[in-house]
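Would you mind keeping the following structure in view while I ask a few things?
With one protein chain removed, the remaining protein chains of the complex are shown where they sit.
Our next item is chain A:
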Amino acid sequence: MSGTQAGMTAAQVRAWLIDRVAFLLELRAQDIDPDAELAELGLDSVYAVMLGGEIEEEFGLVVEPTVAWDNPTITVLAGHLAAELGVR
């Protein structure tokens, strides 16, 4: 993972999050519901904090450790990150 943020679209941010969650849960990307709560998908509170760290590494952003608590689905989180990155 390394600062791939340049020129990313909101759809790409969302696709990255789906891939990341699928990878962690050892599921196929098409089996991940982007509108389900991360907690329902099987990512507990501690892991959601770690996802914040991975987001920082991937997008070169500084985010609150609780970013994935406050934006609890992939769709909502992607929207939040896209706004932070200034992409659409």
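Everything below uses one rule, namely that contacts are C-beta pairs under 8 Å (C-beta built on N, C-alpha and C of every residue); 3 or more make two chains touch, one makes a residue touch a chain; residues count from 1.
Heads up, the rule we're going with is that contacts and distances are computed from a predicted model.
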Per UniProt, the name of the complex member that is left out, chosen from "Acyl-CoA dehydrogenase", "Sarcosine oxidase subunit alpha", "V-type ATP synthase subunit F" or "tRNA threonylcarbamoyladenosine biosynthesis protein TsaE": "Acyl-CoA dehydrogenase"
Where the unshown chain meets chain A, residue by residue: 23-26, 37-40, 42-50, 52-53, 65-66, 69-70, 72
